[in-house]
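Note sheet for the following structure.
One chain of protein is taken out of this complex; the other chains stay put.
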Amino acid sequence: MLFLQLLVSGIQTGAIYALTAAGFALIFGATRVFHVAHGAAFALAGYSFLALSQAGFPWFVGAGAALVVAVAFGLFMDFLVYRPIQRHEGSFFTVFVAAFGMSIVVQSLIELGFGRGFVVVASPLTRAHEVLPGLYLADIFWVAVGVALLLFGAVTLFLERTRIGIGLRALSENPELLRAFGLSSRRLSMVAFGLGSALAVPGAVLTAMTSGLQPAIAAQVMLVSLAAAVVGGIGSLRGAALAGLLLGVVENLVVSVLDTQWSAAAGFVVLFAFILFKPSGLFGQAVAR
Amino acid sequence: MGVPFSIRGLDKKFGGLAAVQNVDLDLQEGVTTALVGPNGAGKTTLFNLATGHIIPDGGEVLLDGKSVLGQSPHLIARMGVARSFQDLRLFGRMSVRDNVRAAIEPTAWLWQPGGGSAARKREAAVDAALDRCGLTKQADARAVDLAYAERKFLSVARILATGARIWLLDEPASGLDPHSRARFVQLVRDAVAEGVTICLIEHNLDIVTELADRIAFLDRGAKLAEGAPQEILRDPKLIGIYFGEQRT
Amino acid sequence: MLHRRSLLAATALGLASPLAAPRLARAQAGSHVIGTLFPMAGPNAEYGGIFTSGIQLAIEHITADKWLQKPIELRAQDSQGTPQGGAVGMTKLANVDRAPYVLLGFTGVSKAAAPIGTRNKVVMINGGGVGPDLAELSPYFWNVIPLVNQEVQAMLPWLQAQKLLKIALVYVDDPLGTGVLAELKNGLPGIGGQLVGSFSIPPATQQFAAIAARVRDSKPDAVYFASYGAQQSQIVKQLRDNGISQPLLTYSGGSIPSVQALPEAEGLVLSGQAADWTRDDAVTKRFVTDWRAKHNSEPTAYHQNYYNGMRLFGLLAQGLEKAGKPVDGENLREEWLRVKRFAFVGGEGVFEERGTMSMPMQINQVRGGRSQKIA
Partner (left out) sequence: MIAYLLNLATLATIFGILAASLNVLIGYAGIFSIAHAVFFGLGAYAGAQLALQFIPDVLLACLAGGAISAALSLCLALPALRVRGEYFVAASLGLQMMAVTVFSEAHALTGGHGGLVGIPPATLFGADVSGPAPFLVFALAVLGLLLLAVRLLMRGSFGRALMAIRDSESAAEAFGKDVRALKTLAVALGCAMAGVAGALFAFYMAFVNVESFTLEQSILVMAMVIIGGTATLAGPLIGVLLLLLLPAGLSFLPFIPPTQIGAVQQLIYGLAMTLLMIFRPAGIAGGRR
C-alpha cells in the first residue's frame, strides 16, 4: 500500500511537472531557444494567483490573472531578450545566460515584493480522505490529473489539426518549408512562447495550493523542466510530458527505498544517467556528435 | 606512381537511408581527383568517413596500404591527411596567425618537440602560408572578422602550413570572385607541383576542368563513374543527373 | 509541488553579510558592543524578532537602572538560521565589530560559530538552540536554555502515561535533528517504547506528501517532528493533509505564533521549559509586568531566555566596571566563573560545569490556537 500511495502522490507531482515541461519543450522545439526563464513564468503566475486570492478574489479571477501574467512574460522574453541576441549572435550560451539573468531578476523582485518565506493559498481541496484502506487521496489529485490530461489533449490537437500548430512543428525541422506555407516564423515563435508559458499556469496555481510557493521556485521549476525535456528527448512534447510524469513518480517512489533526502536528487540522477547513456532521450532523434 | 590513399567498398547508412554505398576510390600520388555529383550525393559524408569523423558500417580505408579504419580523426590527421570543411570551421575567436599555428603544432603541451629551431621553422611555415594566401596583413585579426574570401583562404592556409601530403577540400572555391578564384587555382597547382595528392568536392565545373586530373561521379551514395574529366563531363546521362537534380 | 532546496537566496546573502559591513564598522568608542546572530530574514525570521525583543527589554532595564557607565550598542548579524550564515556572521562580529559578547540561537548556527568565537575570545550566549552538542561546546559558550535531552526526558513520562509508545520521527538533517534522533533512540526503550521510523529531511524542503506516506506506513502511535521556522507549519499541514491523524509532538521550537495559529496544529504537544509568570521574585515580576505593558501579550520562554542572556551581560559587566577591569571576553568569563549564580527571570540561574543551565520542564498542548500546560 505504501508503494501505491507513493505512486499516487508521484502521479500528482508528475502531472504538474509534465505540463510545465511540455511548455518548455514546445518552446524549445519550435524556436530552439533554451528558455530557462520558463520557471520565472511559473513563479510569476503562482504569485499573481496568490496575490489575488489573498485580496479576496475568487479562484478563477486569480487563475485568469496568472495566465495573463505568464503569457505576457513569455512574449516579453521573446521580444526583448531573445530576439535582440539572436539578431547579432546565436550562441546558445549567450541566450542561456541572458535567460538565467532574467529568472534571477524575477526571483529577487518576488523576494522584494512577497518576502523570502513560503506562502500558500489555503484550500479544502488539499485535505486527503481514505479512499481505500491505507490509501489517502485529496480532491486536488483529480484536479491535477484531469487538468493535465485535458490540456495535453488540447495542445496535441492544436499541434496536429491547425495550420499554426503544424507550422509550429515544422518550424524546428524545416524553416524553409514555412515560407511556402505562408506563415511567418516570427508569429509562430510568438505563439510558441505564449502557449508554452500558458502551460506553466495550471502547475503554478496547483502548487500554490498544495505545497506553497517561495521565490526560489522559479529555479526549481526550471531545473525540473529542463531535466524532463532532456530525458524526454529535446524538442519532443510527448517525451517531455512523459518524462515529467516519470520524474514526479521517481521522486516519490525513491523515498520507499532510499533515505528521504534523495527524493530531490533522484530526478537528476535519472537526468545524468540519460545524458551519459542515452543522450537522445526517450523520444528524441540521435544527437549529432 | 603510388596510391597513398584508397577507399574500398565503403558503406554508411543513416537511419535506414544509404548515404554511401559500396564506394571504391583511389587517390593517386600527385593527382587531383574531383568528387562531382548533385546535392545529397554523399560527397561530404565520404570525406567524413575517410577522415574518421564518421565510422563506416562496412568497407575499408587504407593509408599507404594500411588500414586506418576506426582510428580517431586526430590520428588520421597526424598521418598526413588534411581537410577543409564546407562551412570552413575556422577557429573563430582566435587570430588568423593562431589559427594556422594551432593547425600545425604537433602536440598540445607547453613544450613542442624540437625546441627553438623547430619553433622557428614552424613560424616560417606560418608566415609562408599566410603570404601565399594573401593574409599577411590580416595576421592579427580575429578569424570571424575576416571578409568571406579571406576566410576561405584562411581555411586553405591552415592546410597549406601543415605540409600534409593528402588534402581533402570540401567546396574550397564556392562563392569566390574571379580574382580570388584565380589565386586559389594557382595555390592548388603549386601544391600539386610539390607532390601533394588532392581530392576536392566542387560544384563549379569550370574549376573542376581547370584543376582535376580525374573525376569520380557520385549520386545517392554510389559511385556511378570515374575517369578523365572530358570523358565524364561529356556523358549526357551523368550531366542529366547533375543538372536535373540541381534545378529542383 | 516543486519545493526543493532554497535555491538562489542563500549564497547571495551569505556573501552579502560579511560585506555589508562598512556602515556597522564605524565603532563608537565608549560603548559596550553586543552582537546578535539570529535569522533576520527568510523562513526563520520570526525567531530573530522574538529573540531580539527579549534582549531589548533587558537593555531597557539595564539602562534605566544605570548599571553600566557606558551605553550598550546592539549589532545585528543575520545568521539566516544556517551554519554558513552563523560562521560568516560570527567572523564579522568578532573581527570587525569586535563584540566581546554575542547572543545567538539555533544549533547549527551555534556549532559553526563557536570555534570562531572561541578563537577570538568572544562570550556566546544561546537562548534558543537546544541541540545536545551545545553543552561543552566551548569554555566561552553558555546556554541559558535547557537542551533537548531535557526536553525529551520531560516528554518521555508523558508518552508513557498516554501509552504512546511507537514513535515515528521526522527530523531536519542537521545537528538539532540528529540530536533529537539520538535522544529518542536512547530514551524510548526506557519507557518500553520504540522508534518505529525516522525520516530525515533537508532543511529547506517543503514537500512532505511522500514522507507522510512512509510515516503512516510505519504505524506509529504518535509522530515527533524536529524542525524549525516556517518548515514546521508545512510539516504539520501536510502530515494532516495526507491522512495522519495520530498526535503530533515536537520540542520548544514549535512554540512560535505562526505554528500555533495553524488550524492543523490543534492538539500539537510540545515540551518546553516551565514558564511560571506568577512567581513573586522581583526580577520575574518586573519582567512580566513590563512585558505585558510593552507588548500587550504574554511573554514566552524565548523572551525570558534572551532577557536573561542580556541581563547576564549587565551583571557581569557591572562587576568588571566596579573592579576597574576592561570588559572583554576573557574578563567576562572570569567574572562568570567567579559568580556562578545569578538572579534571573524564573528564579536563580545556576550554571553547570558544561556551560548549561537546568530548568524545570513542562508539557504543553495547543488548544484553540494557544499553548496550554497539560503536564
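Each chain gets a letter, A, B and C, in the order it is written, and its residues are counted from 1.
In the analysis below, a residue touches a chain if its C-beta (ideal position, glycine included) is under 8 Å from a C-beta of that chain, and two chains touch if they have at least 3 such contacts.
If you're wondering where the values come from, they're calculated on a predicted model, not measured in any experiment.
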item	value
Visible chains that the absent chain touches, using the contact criterion stated earlier	A, B, C
Touch criterion as defined above, residue of C:Gln150, C:Thr178, C:Ser233 or C:Gln273 at the omitted chain	C:Thr178
Chain not shown: contacting residue from B:Val20, B:Leu90 or B:Ala212	B:Leu90
Sole residue of A:Ser108, A:Ser123, A:Ser185 or A:Ser256 that reaches the chain not shown, by the stated touch rule	A:Ser108
Contacting the left-out chain in the complete assembly, out of C:Ile34, C:Ala58, C:Val88 or C:Met155	C:Val88
Chain not shown: contacting residue from B:Thr32, B:Thr162, B:Ser180 or B:Thr197	B:Thr162
Selected from A:Val81, A:Val120 or A:Leu246 as touching the chain missing from the view	A:Val81
Absent-chain interface as seen on chain B, which is shown	51, 53, 72-75, 77-78, 82-83, 85, 89-94, 98-99, 101-110, 112, 143-144, 158, 162
Where the missing chain touches chain C, by residue	5, 7-16, 18-23, 25-26, 40-41, 45, 78, 82-85, 87-88, 91-92, 95-96, 108, 111-112, 114-116, 119, 172-175, 178, 202-203
Interface with the undisplayed chain - residues on chain A	34, 81, 84-85, 88-89, 91-105, 107-109, 111-112, 116, 219, 223, 226-227, 230, 234, 259, 261-262, 264-265, 267-269, 271-272, 275-276, 279, 287
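Assume only the chains that are shown with their structure count from here on.
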item	value
Chain-level touch network, classified as line, ring, star, complete or other	other
Chain of greatest Cα-centre distance to chain A	B
Most contacted chain pair (by C-beta pair count)	A-C
Computed distance of Cα centres, chain C from chain A, in Å	39
Where chain B and chain C are represented by their mean Cα positions, the distance between them in whole Å	74
Intercentroid distance (Cα basis), chain B paired with chain A, Å	46
Where chain A touches two or more other chains at once, by residue number	none
Shared-contact residues (touching 2 or more other chains) in chain C	none
Chain C residues within the chain A interface of the complex	1-9, 41-43, 45, 173, 199-202, 205-211, 213-214, 216-217, 230, 234, 237-238, 240-243
Residue ranges of chain A in contact with chain C within the complex	1-2, 5-6, 9-10, 12-13, 16-17, 42, 104, 107, 111, 115-118, 120, 126-130, 134, 136, 138, 203, 206-207, 210-212, 214-217, 219-221, 223-224, 248, 251-252, 255-256, 259-261, 263-264
